[in-house]
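A single protein chain has been omitted; all remaining protein chains appear in their positions.
Residue numbering begins at 1 within each chain, and the chains themselves are lettered A, B and C in the order written.
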Amino acid sequence: MVRVGIINVTGYAGAELARLLYVHPEARLVSVSGRSAAGKGLAEVFPHLACYDLTIGEELGDVEFAFSALPHAASAEAVAPLVRAGVPVVDISADFRLRDPQEYAQWYGLNHPAPELLSRAAYGLTELNREAVRSSRLIANPGCYPESALLALAPAVKEGIIGPDVIIDSKSGVSGAGRTVDLAYHFAEANESVSAYGLSGHRHLPEIVQELTAMWPGAGIPEASRPKVTFTPHLIPMTRGILSTCYAPLATGAVSSSEEARDLYREFYKGEPFVRLVDLPPATKQVSGSNVCLVHPTVDPRTERLIVVSAIDNLVKGAAGQAIQNMNAMLGLPETAGLESPAVYP
Amino acid sequence: MVRVGIINVTGYAGAELARLLYVHPEARLVSVSGRSAAGKGLAEVFPHLACYDLTIGEELGDVEFAFSALPHAASAEAVAPLVRAGVPVVDISADFRLRDPQEYAQWYGLNHPAPELLSRAAYGLTELNREAVRSSRLIANPGCYPESALLALAPAVKEGIIGPDVIIDSKSGVSGAGRTVDLAYHFAEANESVSAYGLSGHRHLPEIVQELTAMWPGAGIPEASRPKVTFTPHLIPMTRGILSTCYAPLATGAVSSSEEARDLYREFYKGEPFVRLVDLPPATKQVSGSNVCLVHPTVDPRTERLIVVSAIDNLVKGAAGQAIQNMNAMLGLPETAGLESPAVYP
Amino acid sequence: MVRVGIINVTGYAGAELARLLYVHPEARLVSVSGRSAAGKGLAEVFPHLACYDLTIGEELGDVEFAFSALPHAASAEAVAPLVRAGVPVVDISADFRLRDPQEYAQWYGLNHPAPELLSRAAYGLTELNREAVRSSRLIANPGCYPESALLALAPAVKEGIIGPDVIIDSKSGVSGAGRTVDLAYHFAEANESVSAYGLSGHRHLPEIVQELTAMWPGAGIPEASRPKVTFTPHLIPMTRGILSTCYAPLATGAVSSSEEARDLYREFYKGEPFVRLVDLPPATKQVSGSNVCLVHPTVDPRTERLIVVSAIDNLVKGAAGQAIQNMNAMLGLPETAGLESPAVYP
Partner (left out) sequence: MVRVGIINVTGYAGAELARLLYVHPEARLVSVSGRSAAGKGLAEVFPHLACYDLTIGEELGDVEFAFSALPHAASAEAVAPLVRAGVPVVDISADFRLRDPQEYAQWYGLNHPAPELLSRAAYGLTELNREAVRSSRLIANPGCYPESALLALAPAVKEGIIGPDVIIDSKSGVSGAGRTVDLAYHFAEANESVSAYGLSGHRHLPEIVQELTAMWPGAGIPEASRPKVTFTPHLIPMTRGILSTCYAPLATGAVSSSEEARDLYREFYKGEPFVRLVDLPPATKQVSGSNVCLVHPTVDPRTERLIVVSAIDNLVKGAAGQAIQNMNAMLGLPETAGLESPAVYP
């Protein structure tokens, strides 16, 4: 059993890591830290985790593997000494996602706390970057929105069937905003309402652009041919789940029917345990609590567009489940270890 | 007081008409019909309408103005004799929205029951078609999705600031599906879930295309220049509300900032009592129960796209409220009569 | 038109007062105050109130009638000078509900700021205290839970058909907690969950006991015969509404069937515009946005208990609507003025 720790267990992603690790056959959660809650029992903060007899510490104890669920900046600071000490880490924060520290500074408003580690980090979208994940000791776990968008778009991009005008319209449950109190997330405000946000630029946009550009056919593509991505997140009145509806023009003669698109996607994800092609539009409820991503590409022949809908649980495939999948890959375990429970439905 | 009737009061649109008419200063609901519920009291079917002492009839009694909230086909059949008898009618069904009976046949799967009336019907999006509404005795009340999309896009289209690649991503509450029982609308299925539907073509698409094409600059535009519209409706876990997020490429040099777009829109809708430009992304909760449409255009300078978000209550501005606004226009009343109550928030 | 002001318009009760007053035929909202939001436009804080062109002030301007929606203690302080100046006031806070300042001190943890006004205040449950309301210039608007419980129990108590072992199990939407942010009201915490709270004593309990005791048959009843009330509030995942389920033992031979109980209640509330007896269990949705209280008494012959279920909108009949009803009564207007709009359903 690998002795595992969670830095900042007190947010939703941290708690979700603890939930999933409890049934992991090869890992054991032995240490959790949290700042304001240090000294409290884990079960006191999270009654659903009363199965654990752990006290939240100021710092992590002795562990063989660490997850960081700290906010950005604080995470890089906490993770850096662990990485230097040889402890493999999956960082759930945004700190190691953008490879360019200047872009980090631009979007996050501060200088990167550990730029020297950026080159050692692998982007942890396991399905698309498996070899790098396996050989790295520091994983940048993807953002929840990029996770849903990249799994939806990767086959189309890599197979060259779409042009660069990409629009991603995402709908997220409120847990994506974290456990911080704010009037916008007050039940009476968020319930029975839907709204767009981040229209002037959400921090997940550069991450999506970076990854789409990297996989775009023709390395070193000129500026003019790079994907032109618009990403609009929406807040919808549910707790868990992200549905991303992605639009892109079909390359001439690329595919001519939804069936053809589906076949191409199915081939692309063949053998992947957590990505499933579906013939009907997916619902986020079908993946709630599970690490599965459902993908549904269709072709709109009238407008010659590809429309791909993907559904994930933002706290599992979009955070804690993806992180454990990365841990499994790093440790040479079956990627499905501890992640086999079906979705909780309805 | 105008004596008003509602054909098929037993659906959500019918009930909403009754709710709104109760406080209308110039109209009085005197007759309601419904098929399966005929013979029951209105208050028996809808306890919230106990303020009325009306019995649901098989047929409408003697009225001076009629609303039809029947399903398509049945509505045209019921409305035709009224129109012929000179009773002004607002039809909430889809029957008189598409001007081309062949297109109707294609999308609705049957021949139009009263094609001879099509030319007499005005499309009842009052803000965009006021004069025709005022002079017509038969109004095709817009579909809820088209209402939200057209109010969002009309200024951009008419002012010629966007190109034809239009994408409309709409999010609707479940009441849009009507009062019919279906597993998809079972609370346990629809709650905590979001999904796309109608990907192979929703019936509101031809209505949107027809109206956008009609207002596109350059009458009689050739096929190749016509708007290429993709419309994707989504079901989200709330009762009322539609948020439409609309994307289109900016025409070269058209507008260069969100402020400029907002000014253009504000000018376009100047004096409209029910369309309000907002500087922050709107939430459907801000219009719940009211006839207001909030519109928020922004420019994405990175991708040179216009993104417009609109919010309505699907049962009010998307159905019953718009219908009463049309009635007011037809009768020469102030358009706001009976529609002045602010949204019910939170 | 009576010139009306709202002190502390920035909470849910204050905003709801503004919403309802907008369609009041005899009153006009001319001044609103709020502390943290002073200087902002009302429409900036509440986009749904953009119909008003009012700026939130530090203090109320010149008004002929005032509502206070301040928290307790602050409310009495703000209201006292108005009352002394002869301005009639409806106080939505708890400050003038308990007639005994010692009980106030015990439950609210501070000395009453204006005990000399207590004797001048009338308890504003209009249906049960109409004459006092009409002749008073200071109204203590009932708490939302007491409103629902007292309307459910008053006929049984006054007609002497129940014994003193009263249990009130109430279910409230989250807006009852106000607009204050707190982890307990975070959407992700409150959604898909129900819990009891206030088990060791909710502040609405002494108010319920005071009013039930006052109406209990046999004035000056000895301690042992006084009602023994247990009140348990619950938080449920909806925005608006309170359903109270009240249990009490039937007095021997009092009533023997649900029909008999319903007749007795119907007679009791005869002519009341806002209390309606219903033959089927009511749902809070049937009163959402309206000032109606639905009451449904039943007899459980197996256990010889009376069970009464009542449904209100906590922000309307439980706060702002009741306050306007009180204003109407004080000013000699029809009690229904401005409160005639049916519930917003669904």
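We adopt the following convention: a contact is a pair of C-beta atoms (placed from the backbone, for glycine too) under 8 Å apart; a residue touches a chain by one contact, two chains touch by 3 or more.
What you see is a predicted model, and the numbers here were worked out from it, not measured in a lab.
Asker: Looking at the whole complex, which of A:Y22, A:Y197 or A:W216 touches the chain that is not displayed?
Answerer: A:Y22
Asker: Which residue from B:G5, B:G34, B:G163 or B:P237 sits in contact with the chain not drawn here?
Answerer: Checking the options B:G5, B:G34, B:G163 or B:P237, the one contacting the hidden chain is B:P237.
Asker: For the chain left out of this view, which of C:T10, C:S136 or C:N191 touches it?
Answerer: Touches the omitted chain: C:N191.
Asker: Out of C:S93, C:T239 or C:S341, which residue would touch the omitted chain in the full complex?
Answerer: C:T239
Asker: Mind listing the subunit A residues that contact the chain we can't see here?
Answerer: 12, 15, 18-19, 22-23, 46-51, 175, 191-192, 239-240, 276, 278, 280, 282, 285-290, 294, 340-346
Asker: Residue-wise, where is subunit B in contact with the chain that is not depicted?
Answerer: Touching the missing chain: residues 12, 173-175, 177, 179, 181-183, 185-188, 190-192, 237-239.
Asker: For subunit C, enumerate the residues touching the unshown chain of the complex.
Answerer: 165, 167, 169, 171, 173, 188-189, 191-197, 199-201, 228-230, 232, 234, 236-241, 243, 245, 247, 249, 258, 281-286, 288, 298, 300, 302-305, 307, 309, 311, 346
Criterion: only the chains that are shown with their structure count from here on.
Asker: To lay subunit B over its twin subunit C by CA atoms, how big a turn is needed, in degrees to the nearest 5?
Answerer: 180
Asker: Which one chain sits nearest the middle, judging by mean Cα positions?
Answerer: Chain nearest the overall C-alpha centroid, as shown: B.
Asker: Copies subunit A, subunit B: same or different interface, half of numbers shared as the threshold?
Answerer: same
Asker: Quick one: report the Å distance separating subunit A from subunit C, using the average Cα coordinate of each chain.
Answerer: The computed centroid separation for subunit A versus subunit C comes out at 46 Å.
Asker: Can you list the subunit C residues in contact with two or more other chains?
Answerer: Each of 12, 175, 191-192, 239 in subunit C touches at least two other chains.
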